[in-house]
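Right, one structure below, let's go through it.
Complex shown without one protein chain; remaining protein chains in place.
As written, the chains take the letters A, B, C and D, and residue 1 is the first residue of each chain.
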Amino acid sequence: MAVVTSSRKKAFNRVAIVSILLITLIFLSPLYWIGTTAFKPRSLATTVPPTVLFQPEITPFIKLLTKRVQLTKAYDPAIYAASPWYEQRIYDGGERILRVGPNIQLSQYPNRFMNSLIIAIISTIIAVSMGTITAYGFSRFKMAGEADLLFFVLSTRMLPPIVVAIPMYLMYRVVGLNDTHIGLIILYTAFNLSFSVWLMKGFMDEIPKEYEEAALVDGYTRLQAFFKIVLPEAVTGIAATAVFCFITAWNEYAFALMMTNRRAQTAPPFIPSQIGSGLTDWTVIASGTFLFLLPVAIFTFALRKHLLRGVTFGAIRK
Amino acid sequence: MAEIILRDIEKYFGAVYVIRKLNLTIKHREFVVLLGPSGCGKTTTLRAVAGLEDVDSGDILIDGKPVQQLEAGDRDIAFVFQLFALYPHLTAYENIAFPLRATSESKASVEAKVRAVAKSLQIEHLLGKRPSALAGGDMQRVAIGRALVRRPKAMLMDEPMGALDAKLREEMRTELKRLHLENESTTVYVTHDQVEAMSLADRIAIMNEGVLQQVGTPDDVYHRPANLFVAQFVGSPVMNIAAANVKADGSRSLLALGKGAAPFEFPKSLIRHLSDAKANDLTVGIRPEGVLVSQTETAGYVPVTAHLIEPLGAYDIVDLKVGAQLVRARTASGYVSKVGARVWARLDPAQTHFFDTRTTDSLRIRLVDGAH
Amino acid sequence: MAGVLDTSPAARAVTRGWSDLTIRNVFIIPTILFLIIFNIFPLIYSLGYSFTDFRASVNEPANFVGLQNFRELLTDERIWNNFWVTAKYVIVSVGGQMTVGFGLALLLNRAMPAKGLITTLLLLPMMMSAAVVGLFWRLLYDPSWGPLNYALGLGDLAWLSNADVALYAVAITDIWMWAPFVMLLSLAGLSAVPQHLYEAAAIDRASAWYTFSRITLPLVTPLLLIALIFRTMEAFKTFDIAYIMSTQPTTELISIKLYKFAFQEWQTGKSCALAYIVLIMVLAITNIYVKYLNKVKER
Amino acid sequence: MAHIRLDNVTKKFGLHAAVDGLTLDIADGEFFVLLGPTGAGKTTTLRLIAGLEKPDDGKIEIADQDVHQWSASERDVALVFQYYSLYPRYTVRQNLAFPLKSNARNCSQAEIDERIARAAKTLRIGHLLERKTDRLSGGEMQRVSIGRAIVREPRAFLMDEPLSNLDAKLRESLRAELKELQMKLKSTFLFVTHDQIEAMSMGDKVGILNEGKIVQVGTPYEIYNKPKNIFVASFVGSPSINLMPAELANGHVTALSGKLKIVAPRSKTNGAVTIGIRSEDITVGPKEQVAAHIHDVENHGVEKIVTLRVDDQFFKATAPSSLELKIDGTVKFSFNPDKLHFFDAASGASRA
Partner (left out) sequence: MLRRNLASLVMGVAFTIAGGLQSRAQAEELTIFWAEWDPANYLQELANLYTAETGVTVTVQTTPWPDFQTKAFAEFNAKGDAFDMVVGDSQWLGAGSTGGHYVDLTNFFAEHKVGDLMAPATVKYYAEYPGNSGKYWAIPLEGDAAGWAYRKDWFEDPKEKEAFKAKYGYDLDVPKTYTQLRDIAEFFYRPDKKQYGIAIYTDNGYDAMLMGIEGAIFSYGGDLGDYATYKVDGILNSPQNVAAVDMYRQLYQFAPPNWGKVFFQEDNQAITENLAAMSLNFFAFFPALANKATNPNADVTGYFANPAGPDGKPQHAALGGQGISIVSYSKKQDASFKFLEWFIKDETQKKWAELGGYTCNKSVLESDAFRKATPFNEAFYQTMFMVKDFWAVPEYAELLTQINNHVYPYVISGEGGSAKDVLDAVSKEWVDTFKKYGRGG
């Protein structure tokens, strides 16, 4: 469908394309910076002018994963020589890795990362499965005050998290859910559920009800029709919703900050807490950030078509 | 008011042709319909004329001037889109006024022109409404109004009735034709509906798979189809098509549809038109009204059974079983009483078309019904 | 008889399964209950506390103080300052996002190579954790060795420690993060404008600017408004990014104030009251927008 | 094989009654067509019978069993939808097997294979069996969905405008095929459509539905030739029946501001009426009675449809294609007095 265009318009088009490419590069530069800083030697992380080209190294990641302490005196060359390469890197940086007996002591990062994974995955599974069946219910059955109920469902998402966090904190302390995985899973589920219902309702509405009706007429019960026909059709929608819920739960900060301390603390409140003392080691922060952003970036790419649809879906439908 | 000439137009998408070597001249004030199934290239052709589509080679001339480098707005043609393409946020008035305002005409002149067009289309009372508040036919009228208000050299219409229901389409057909008579603007009209094409066109250009099949008056394409495609595309119910062979038999030719079926009688002249090869491998086409049916045994008629009857009110369509072949006939309402009934049938030689089986082209044999 | 549907009552009982009503209730009610328990009940719970002097940090019972918390809050200049900071932040940040996002969408809304890839790349920021984004923008903003000042030649402009600039610095980060969202909605809006309207305009001899102002803009306005609602609400609620990036009084958004009331000073009752004020404001803003949106859509 | 009876069935959506006190009797083995404009309640009626909707009032019987309380899965009727009639992601074979694999049926794999083979043969879709449904053409899809109904050997076939989104040529051929199929299976068919040609050409009986009520039930012949009212008369037939005000007095009809006077043999009453006459019952030619202005001529190949104008009254006539007619010219015409329909001017009910 190429409309006949004048050369002036074609030139303008070319200018637009070039500028969007440039803007994209500018937009991505912060990500480039955090990505490269994650591989920089500490000495190059804060140079003037900023260092762009360098020999990448994985020392920041070693630091990220281990517990270390500042060296206050010169280290023993014999110990240095006997140390594995990654420990030498740490020595080179003026620190030493803590050990419990002979074992290297790891930092809390892996644990926090794992917490994030557990909480995000479980809450996503619950939110999406509940959201899917509820969306199906709303999509297929009439209900008195349906519009109001749907608005109610959506409105719970509009609440500022801090507003809910205060009473939740008080309630949780009564039942002992503060700083537990379950506590955070429930919160994220509640937060994502409304979104999941809304998004899935859109997808469900798009699945022609004729499919299930055909199955009903063909001698299947409504539930069988739902599992055999509707669910397979809704798979892309479910995937998109799941990714969204996962990303939201994965990235959430405010609740995690207020409701967790140790056991269930997730990565978002943890990573900034690693800004450390004395002098910030930005390479460690960057490597922690890098690892943390990686899954989302991969997700975004792998599922970009669904994401685009998901983001705009609710908005367009309303 | 303009003459449009398409000369060797070609357009392809990758290796696939959308339009192939298309040559067509649309005369001043003529109403030409581009007819064909979806994907035949008719819309692309129309859009190429409008400047909404580039062509890969060939010339488009409007009033003798090549226009293919001109943007749509500079060609001075109007276009009516299939889904009307009314601006949804503007009222009918603003829609019609849009092309005038876009070129900064004075307010008074815009007002006068819009009112005049609205009056001729009898939509004055709708001018304040938005498209969403209009019925299909009214949207159609507004879209035409927007096209007419500029007094363009030519009107191009892309299935403008595709979105209307059957009854309304019938009405709009008449209106559109009257409008053309009054405005005398050169019009190119695209449709896949042969009834529309037949009823509206001065000339019909039938396209298939990017290739122009036949250009002619409605009578031409109905009664003298250039090939099997045209023959089957025009007319409803569809023309009966069957493989046949012809044998000389004394003073007559005998035409059999398949082996073992009772042959139909044809004038002797038929066999003379045919080479031996053709006589044994021929495709005949006959419209249902060309299949003559008799309730009683009649000379020159062969016995057949009624396989299916479709009563359409004014007339019936009866599927007759001729050997293994089904042939549809058009009879008076209730003429064949019931399915399974035995009747007699004959093919009217004057209405029988003969096609080359391989090329599907018409053999251009015209017979007169000399027998009876 | 095999293969024929048995319509005897016994056989039908098997075929029937749950009634639609049962399914509807089983599918919907748990979710509604869940949302009520974990979203609405807490609000009711905190409404009660908002009329008390309750402090979660001490073991003393809560005393009913009537509207005192609300009175104190609404007459506290500092709280009003928090709201003012929030308002400024919302305007700057949302305004920026709308401008940048819509601009990007206009540039992207054309046939071009690798369009999908570029769109996806541009979306990356909004997929990320605001807390982490805020953190690494601190690195970018560093006045002495941050790459931003170097690249822009701003010398040692202290983005975050300069009280006058900090709010804008946070807003810029937020714009970076969320302009893609506006871009996406705008793109959806732009691509929802039927191509044939542009063709009609081309036929109607409308210039590029006339087409943009008379067709494109009015038709994407509803979606732009939706983007505006979403972003305004989100910006109003902003906590993480500003909290991570700056602790200036000039960047103390109302959410941060709320957090401090609740979790640093432990004025629980008062924080509940403030939470309610914020909640009512969010609802009011949303309502105004939605009303306006409906008006626009009606047109 | 079953006969279907609806007794005073009402179905409301909100305040609007989609089906309003409908009574219908469909004989065993009958091809019954429910015809009506959009929104007449045809589809709702079909869905009520299938059990996809529950009636607010009235009784539905299938094979003399009151199925009021039965769910759709229990009723053993097959339904062919207008859209989306096939399960996506499945092959044609899986689609055909699907209803047979329901728990409600006790169908062995051999039985399933056999039935599929039989249905495939009947519908000539054997070569498509392993294809995914998204790779079928529109006609093939409808054939497969009919196949899915056939394999079940249901008590009745319900079809909801199954041909309406096919193109004209395909519709023509599937029409004949469907009719043939029904004759072969001898099953009860209830076919819903808004296309009068489909109704006329296929139905053993046609029920005309308007605003949730049955207006007329009859054979195609009865419907076309003895319409009960103006609605039926103008809904059936193309081009539409010509309607015009007339005066009936002493066995004479006077219309077209007195220019047309005909002896009306069947007329019984006097006074103002609306007369209806179909285009094929108007003869056009140089020797006819009254002169008219030619407003439009449509060439349909086999014949021409002429729009004539007398004063402000427009009407259409069918003329042989060989007749030369010029737009804005003049021609003479006459009405066939035997084919005049008389309707009450106020109520629109037939007077004949």
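The rule is simple: a contact is a pair of C-beta atoms (placed from the backbone, for glycine too) under 8 Å apart; a residue touches a chain by one contact, two chains touch by 3 or more.
Fair warning: this is a prediction, and the values are worked out from it, not measured in the lab.
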Displayed chains contacting the withheld chain: A, C
Options A:M258, A:A286 or A:L303, residue touching the unrepresented chain: A:M258
Omitted-chain contact residue, chosen from A:V3, A:I104, A:L150 or A:L223: A:I104
Touch criterion as defined above, residue of C:R78, C:R110 or C:K291 at the omitted chain: C:R78
Contact residue for the chain not shown (choose from C:N82, C:Q97, C:Q248 or C:S271): C:Q248
Options A:G93, A:G131 or A:P268, residue touching the unrepresented chain: A:G93
Residues belonging to subunit C that touch the chain removed from view: 56-59, 78, 143-144, 156, 158, 160-163, 246-249, 260, 263-267
Residues belonging to subunit A that touch the chain removed from view: 62, 65, 67-72, 84-86, 92-95, 98-101, 103-106, 108, 110-111, 114-115, 169, 172-173, 176, 178-179, 257-258, 261-263, 272-280
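One rule holds for everything that comes next: only the chains that are shown with their structure count from here on.
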Common touching chains of subunit D and subunit C: A, B
Leading chain pair when contacts are tallied as C-beta pairs: A-C
Whole-Å separation of chain centres (CA-atom averages), subunit A against subunit B: 59
Centre-of-Cα separation between subunit D and subunit B, whole angstrom: 26
Numbers and ranges of subunit B residues touching at least 2 other chains: 51-52, 71-72
Shared-contact residues (touching 2 or more other chains) in subunit A: 1, 3, 219, 221-222, 224
Contact footprint of subunit B on subunit A as seen in their complex: 1-6
Residue ranges of subunit A touching subunit D (in the complex, touch as defined): 208, 210-211, 213-222, 224, 229, 232-233
Subunit A partner contacts - residues on subunit D that touch it in the complex: 50-52, 71-73, 75-79, 81, 83-85, 87-89, 98-99, 102-105, 148, 152
